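Here the complex is missing a single protein chain, while all its other protein chains stay put.
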Amino acid sequence: MLLKVSVKFWSYLADHAGCKKAEIEIVNGATLAKLHEAVCEQFPKLAGSKNSTLKAVGLEYEDDDFVLSDGDEVSFFPPVQGG
Amino acid sequence: MLLKVSVKFWSYLADHAGCKKAEIEIVNGATLAKLHEAVCEQFPKLAGSKNSTLKAVGLEYEDDDFVLSDGDEVSFFPPVQGG
Amino acid sequence: MKTELTISTDAIDESALAKRREMSGGMGAVVCFLGVVRGSEGDNAISAIDYEAFEPMARRQFELLFAELGQRWPVESVRLVHRIGVVPVNEPSLWLEVVAPHRPEAFDACQFLIDEMKKKVPIWKKPLPA
Partner (left out) sequence: MKTELTISTDAIDESALAKRREMSGGMGAVVCFLGVVRGSEGDNAISAIDYEAFEPMARRQFELLFAELGQRWPVESVRLVHRIGVVPVNEPSLWLEVVAPHRPEAFDACQFLIDEMKKKVPIWKKPLPA
């Protein structure tokens, strides 16, 4: 069985991905780390900034071991720079 | 020979002294410490706050070993409380 | 603790914000911070910074920081305005005010909020060349 999640790219990650949002299908039980790997395979230019990429699900930061659910709205973004 | 100096009292030291300003005569070569003692003899109610009293000559803080000159304008005041 | 958060493309109106301040009789300290766009980024002259925000998450993260601040310090109010979109050089992108009983907690809380914001609130800068 597959999960469907959406991934939004912010700031220069959108430039690197070439889009602002992608719909990704991934195996049931997949973690955020697993999703990140899958996304970097699909958008190879994102691999270079993989270690500095921050990840959120909905409006909350989540760790690599977060287990995804169907319909999750994931965001990938570079270090923040407000102020 | 005697020096003449003026001493101004600020904040509650003026209340304790009962006046805002005194003219004091003191021996030539006297230090600020010596003046402070003389002033406390003349205005005994100032003795209680002697240790916390700050002393300036003109617009500058000076130490107890400062040697006075004729005409010096000395100020005695309690710890400051601006802000 | 009262909080007020504004994320907007409008220019920051410092005087209007100051006039709307409310503080009770027990409050003795107000610390304000303005972050202003500088004329250069690294070695390059710029004309403005274009701020992008993931706004719902930015709001959520600000609210979490306000809650943490309110638990750590006896602050009466926090108001924060972050301008987004194109902010020209010499204009403020951030205005922040903390009202507290005494000076130390007002300064500490204000600096805490800026430090944490710069780690957690999803806003990004794109410098626009001069």
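As written, the chain order gives the labels A, B and C, with residue 1 at the start of each chain.
As a convention for this text, a residue touches a chain if its C-beta (ideal position, glycine included) is under 8 Å from a C-beta of that chain, and two chains touch if they have at least 3 such contacts.
Small disclaimer: the values here were computed from a predicted structure and weren't measured.
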Omitted chain's touching partners, listed by label: B, C
From C:M1, C:L64, C:V89 or C:L128, residue that would touch the chain that is not displayed: C:V89
Contact with the hidden chain (one of C:G70, C:G85 or C:P101): C:P101
Residue ranges of chain C at the interface with the undisplayed chain: 14-15, 18-19, 23, 25-40, 89-90, 92, 101, 103, 106-107, 110-111, 114
Residues belonging to chain B that touch the chain removed from view: 8, 10-12, 54, 56, 58-61, 75, 77-78, 80-83
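We take it that only the chains that are shown with their structure count from here on.
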Among all chain pairs, the one with the most C-beta contacts: A-C
Geometric centre distance via CA averages, chain C-chain A, whole Å: 28
Whole-Å gap between the CA centroids of chain B and chain C: 49
Distance from the mean Cα position of chain B to that of chain A, given in whole angstrom: 73
Residues of chain A whose C-beta touches two or more other chains: none
Touching two or more other chains - residues of chain C: none
